[in-house]
Every structure is written in structure tokens, then in C-alpha cells.
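All protein chains of the complex are present and in place, except for one that has been dropped.
Right after this comes subunit A.
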Amino acid sequence: MMKQLRNAVWVAALAALAITGCRKGERIVPPEVTPVDTATPGSLLNGFYLLNEGNMGSNKASLDYYDYTTGVYKSNIYATANPTAVKELGDVGNDIEAYGTKLYAVINISNKVEVMDAASTKRIKQIDILNCRYITFANGKAYVSSYAGPVVVEPNAPIGFVAEIDTATLEITRKVIVGYQPEEMAVVGNKLYVANSGGYRAPDYDRTVSVIDLNTFKEIKKIDVAINLDRLKADNDGDIYVTSRGDYYNTPSRLFVIDTKTDAVKKQFDIPVSNLCISGDTAYVYGSVFSYNTGQWTITYNMVNVKTETVLNTNFITDGTDKSIRMPYGVAVNPATKEILVTDAKDYVSSGTLYCFDKTGKKKWSVTTGEIPAHIAFVFATK
């Protein structure tokens, strides 16, 4: 009897030990590889990168790459390409662009611009910029907007700045103070246009676009547009398209056009715009608008002819696929094929989907991405 009891104790102890054998050490998560399309070698583009934002605090910003030359989509490639990078790509990927042979990813919470080799995705350098938001390029220089300028007028909200980075040395060369919480930027001629949101000062949003002279790197003008500005894109005719997010209550989201010759607003489109991509003479636009008054989301797709400056009132998705897109979060157009890429962030806490539509708006393929797929950078073939 006693023997049985002692056995029971041993059995219990062994049980405790048995379940302790399960920790193997954290591994680098390999990419998910999915063939999605037929290979199109010899095109103008090698492929594109897609930056997934990931949720704040989860360290799940991730990088995907689609290779036109093989038709293969690889999700989550950064950690495998850079295994020694401590805590991987980082937290909340906010923007990505390719320029020259390099790839620049702006990682907002991680306070850095990650500079990689566009071909191998290997890290070249990390440029530290607090609360950095977006990046744009001109004449061998990168311009990065940041919320984290000095605290001046407003006691608790910093004014924003734009940092200039030399793309050869990857050093910050100059900084200029702009408006509150600057977002997207574009260069037209020798002027940099910056959309200031003032998001930290809600409901006293900023409502200006800063105009920066690139020679002196000084703000030469503030153009009054509308509250809570966000997206800012240049067309081929010297116009700037800038979006206002509104206040989510009674002031709706709108699209504005600035003439860079006069640096004044010349037109307003009364359509909600969350994001847009200008390719050729067409702006591909979607609006996902939430109203606190009704508790409802309204999602719309539209196109604007930027030549004639008219709203076309047609959906660029023509086969009904838009109905299965829960939360459009990014849009890009292949400059060579005019294929339209739209990302679906879904519930923001699970993998998103990337849709590829042909130029007539019919779905070609779709693929699973990382969490909150958002920003796309095309990589041109080097001749």
C-alpha cells in the first residue's frame, strides 16, 4: 500500500517534470512564400515591397516582397534577411520608399528610418528620428517628417519638423520646423510641401500646408487648407492633392487641390478621401469614414481625373471585389502595367490581404500579408 502511495508521488513529480520540456527558445519566424501570378521577367519593375504597420506595442511591423520576375510573394522577410537585428524591424511601420538602390522604411514607434539594400533587404544603416512619419525624395536627398520637434507655443504639443538626409552618406544634414504633427510630403520644383495635421491638439487641429524652400531649407509659406490634413501627393501638372481627415464628428473628410504656382487652394472636392494614389492623369481614391454620430463605417471608392480636375464618380474596382474588402488601408498603382494594388487591413489584429487588380479593375490575384498592410514601394529594374 505504501509502495503504491510512494509511486503516486513519483508519478506526480514526473508529471510536473514532463510538462517542463516544451521550451525550445524563440526562433526567427521564416517568410511565408506564396506563388500568386505567372512570372513576368524583363518588365520595368523588379517587384515591390509592402510594409505592414503592425499594432502599436506588438513589435510586429513586417516587410513583404512581391517579385514580378518569379510571380512569388514572400511575407515577413525582414527578420530572415537581418537575423541579428535586435527585436527585428520594429513597431508600427509608417512609410516605405525605394530610392536609388536603397530601401527606406520609416518605423514610427521605433523612432528610426531603417535603410536597407533594395535588392537584398539587408540593413545598411539605421537613422534615428523621434516619432518619424513619412519620407519623400528629391535630388539625392530624403525628407522625413517628424512629430517630435521642440515644444514652443503649445505647452504640451511639440511642433513638427522635417529632416533632410543625404542619401549618399545617410546623415541628417538639415532640419526645418513646420506645423503641428506633419504627415505626408511632396516635392514640386524646388519646394517641399508638408501636410500638417495637428492630431495631438484635437480638436484644435492644424489646418496648413507648409511650403519649404529647398535651397534655404526654410518655411516660406503656410497655406491654410482645412483641419487635420493627412495625405499629400503631387500630380504631373504642378498641382498638389491634399486630404483633410475632418474631425470624425461634423466636419467630414475632403480633398483639396493646391496650385504650386500660386501656392493657394484652387479647388475642393466634396468626397471623403482616406488615401489616394496618383498615376498618370488619374487619382485612385478611397474613403473609409467612421462617424461617431451614427457608429457606422462608410467605405467608398472613386477616381479623380487630375488633368481636368473632375471627380469621375466611378469605382476603380469593377468586378465587385470591393465588397469583400473590409478596411481598405493602402493603394498603389504599378507605373508600368497600371495594375492597381489595394490592401485590406481587416480587423487590424490579424493578417491582412493584398489585392491586385488589372488596369480595368478586375481582380488578378490576392495574397495574405502581415498585420495592417499599408505602404507599398516599387523597385525598378536596374539596367
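The rule is short, and it goes like this: contacts are C-beta pairs under 8 Å (C-beta built on N, C-alpha and C of every residue); 3 or more make two chains touch, one makes a residue touch a chain; residues count from 1.
Everything that follows uses one rule, which is that contacts and distances are computed from a predicted model.
Asker: The chain dropped from view, which UniProt name applies: "NADH-quinone oxidoreductase subunit H", "Glutathione transport system permease protein GsiD", "Outer membrane cobalamin receptor protein" or "Transketolase family protein"?
Answerer: Result for the unshown chain: "Outer membrane cobalamin receptor protein".
Asker: Touching the left-out chain: which of A:67, A:91 or A:184?
Answerer: A:91
Asker: Which one, A:111, A:318 or A:337, makes contact with the chain that was left out?
Answerer: Answer from the full complex: A:111 touches the omitted chain.
Asker: From the listed residues A:167, A:251, A:318 or A:368, report the one that touches the chain absent from this view.
Answerer: That would be A:368, which touches the missing chain.
Asker: Going by the touch rule given at the top, which residues of subunit A touch the chain that is not shown?
Answerer: Those residues of subunit A that touch the unshown chain are 1-2, 4-5, 7-9, 11-12, 14-30, 53, 55-60, 62, 76, 79, 83-92, 107, 109-112, 128, 130-131, 147-148, 151, 156-158, 199-200, 202-203, 245, 248-249, 289-290, 292, 295, 324, 346-351, 368, 370-371.
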